[in-house]
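Please see the structure below; I have some questions.
Every protein chain but one is kept in place in this view of the complex.
And now, chain A:
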Amino acid sequence: MNDIASAKVLEYKGNTLRFTPENPAEATIPADELHEHLQKPSTARTKRLKERCRWKHASAGEFIEKSVTAGIERMRYLTEAHKASEGQPEAIRRALGLANVLNKSTLVLQEDEFIVGYHAEDPNMFPLYPELSHMAVQDYLRSDYSPQPADEAAAINEYWKPHSLQSKCQPYFDPADLGRMYQVSSMEAPSFASGYNSIVPPYETVLEDGLLARIKLAEKHIAEAQADMSTFPWDGTKGLDNIAKIDNWKAMVIACKAVISWARRQGRLCKIVAENFETDPKRQAELLEIADICQRIPAEPCKGLKDAMQAKFFTFLICHAIERYASGYAQKEDTLLWPYYKASVVDKKFQPMSHMDAVELVEMERLKISEHGAGKSRAYREIFPGSNDLFILTVGGTNAKGEDACNDMTDAILEAAKRIRTAEPSIVFRYSKKNRDKTLRWVFECIRDGLGYPSIKHDEIGTEQMKEYAKFSLNGNGATDEEAHNWVNVLCMSPGIHGRRKTQKTRSEGGGSIFPAKLLEITLNDGYDWSYADMQLGPKTGDLSSLKTFEDVWEAFREQYQYAINLCISTKDVSRYFEQRFLQMPFVSAIDDGCMELGMDACALSEQPNGWHNPITTIVAANSLVAIKKLVFEDKKYTLEQLSQALKANWEGFEEMRVDFKRAPKWGNDDDYADSIITRFYEEIIGGEMRKITNYSGGPVMPTGQAVGLYMEVGSRTGPTPDGRFGGEAADDGGISPYMGTDKKGPTAVLRSVSKVQKNQKGNLLNQRLSVPIMRSKHGFEIWNSYMKTWHDLNIDHVQFNVVSTDEMRAAQREPEKHHDLIVRVSGYSARFVDIPTYGQNTIIARQEQDFSASDLEFLNVEL
């Protein structure tokens, strides 16, 4: 057994480097138990809250904790309102539906918690969304997680079948095309069938204005619109526009009033518990303080950090779980909370507290998110193994003036993450060379401790991207150059605007996946999927005899890709067409300045285009193309027919041939032969063809390569590939990451390969596994810091790190009960290692662990 102090000795620039641990106490810790020593909750309360956290992680599609089930209240009260409001304007029906849910649902308050609020009738439950996809709900009805009473739940789902988004969208597509999408092997199923969604809520208006002010604004607009309709002379070409606007503003008023009332009910619950159930005077006083906060917040503007944290959490619940389901935790949390941190911690003007009190608040927030339940479909539970949903917040970067945006709130967020050690929410750090060292040190410590986050995004690339998309704004109100600095990751990887307006409201703007490895597989079979679905999965692009040159293969792939990506984006835009007519979001609209000003629904208004789609398994396809070009068309060692024969035998009986294909040049080694083909593949087809498409918002669609857990799921549905991979094996773990174990020339060779792809990309995930002894050594921070500067100068979009030893992951496989705190980066998210199925665990162990040689350190120009 190794311990973490057993690192190598390196000769570098005439010196002998010894990688002894930065913390001497770690010298005797065995490598397979390191993470048992790293958890340090800041208070006894957060330690207790973590011990009793109601995790809702799923593994292989099943909830890990047995008490987790779907609740019925949201679907019951939404349906009740929908039936009662027939004939009223649809936006108002949606507002009445939200109000009925909020007014009648059971509230939850848990022991010890300070941030309150939940979205189902029991803390072990989560809500369902039959108005989105009846198919997704049907799956729950057949499972152990079915809402009760089951008969009522089934009747509700039956009611929604004709009214659901799924039913409204499906008739506009050829059933054969939909059948291909439902295979989820070359394309993700359309969002109208899965019900999956994501959003960047405009939290700022809630915290800064309060909802009472939003109500006043809407009422003012209604009065003005009604006055306009009475103005002489009537102009029907303009006057009629007021009707939809008035309906939207009325819906906003209903929604905001319902949210205020719901929050105050929550406060009343705290007061009742304080006065009737709680015996500890300290907790009684705390519950009365929470009651006071909920009476004021989110009705009024926030004045201190406790206010802001509570208002943010209420807004999150409405936007992500009650008005509509949406994955994610997108926000620029340090910027958002800084004014309130300043008021409470620095100026002590309201809710005075210390920096460590702020850290405790963030730890409590992380635990609330950790026990949040998402009623998403089985497919999505399967593709995020080890998590309950995707929760990702953003910190760091630069502000509107282009200055360092890091502040003490940034540090509190990072310190809390390091201390409490939860997989959720994940954090993105916008890296700029302007960022202060103090904060970079916290970023490093989180990574070094093995959390897998913050993942790092290039600040300037994201900012420039916002400026570029702004040029396509349909109403000429895209992000200004100053606002372009206000970006966060919309979900795992894709930058989008945050703030009071111009944010993403629905996943039709971005999201959804396409799977190039499967597309290459069917390209070699005239569009037919022989290995999984046994059906024609794409257009007929020619049998093998017609593919006489590498360019023929290339063009046949291009045609398969064009067909698939066109279908993917059109299904998203059709979803959006119906969302703004039947799935309006009056609350989200009320808190967006643009929707408020224009009287538009959030699904309809697009000011800042931000189209993206997610290619997953690109490197398996790209490495395969390299091998085909070399071995078939250049070396002529094999024919395409022989290759096809070997693939259909899953290489059985063709081992020598498989080894040849396996040994063909691979991505991530700074190999010019492979990299030139693969760069062209990314820029000309993956990005180039996608960019030709125009989405609902009028802008181009660009690739955001990230894999979540789909590299496992889709890998299992993809037959053997010409990169030497067996059928069913996992694909590459994301974006632009080298395939597991094939990047053998060191970490800087990976950076050099990746830096060659510069055109037509929105984002590309780069997973790197770094040596634990080096990162925890006294030289760790300097090496990482130099790595980051080099990464930045190479203009690479993204990087994220696993700093977890194979010893510890193997130990966790043997004795999972001892390793609940072992967290790993899967793809765009982190997960508790023990909650991931063995198949997935093995893909993480198989990733190349990058050590740093003297030549790597020289390339990084590290001063040690």
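In this section, a residue touches a chain if its C-beta (ideal position, glycine included) is under 8 Å from a C-beta of that chain, and two chains touch if they have at least 3 such contacts; residues count from 1.
Note that contacts and distances are computed from a predicted model.
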{"item": "Record-based protein name (UniProt) of the chain missing from this complex, from \"Lipid-transfer protein\", \"Benzylsuccinate synthase subunit gamma\", \"Methyl-viologen-reducing hydrogenase, delta subunit\" or \"Metalloregulator ArsR/SmtB family transcription factor\"", "value": "\"Benzylsuccinate synthase subunit gamma\""}
{"item": "From A:R265, A:K342, A:K467 or A:R558, residue that would touch the chain that is not displayed", "value": "A:R265"}
{"item": "Absent-chain contact - pick from A:R52, A:K220, A:K238 or A:R810", "value": "A:R52"}
{"item": "Residue among A:H163, A:K257 or A:K662 that touches the chain left out of view", "value": "A:K257"}
{"item": "Residues of chain A in contact with the chain not shown", "value": "52-54, 67, 103-112, 121-124, 257, 260-261, 264-265, 268-269, 272-273, 276-277"}
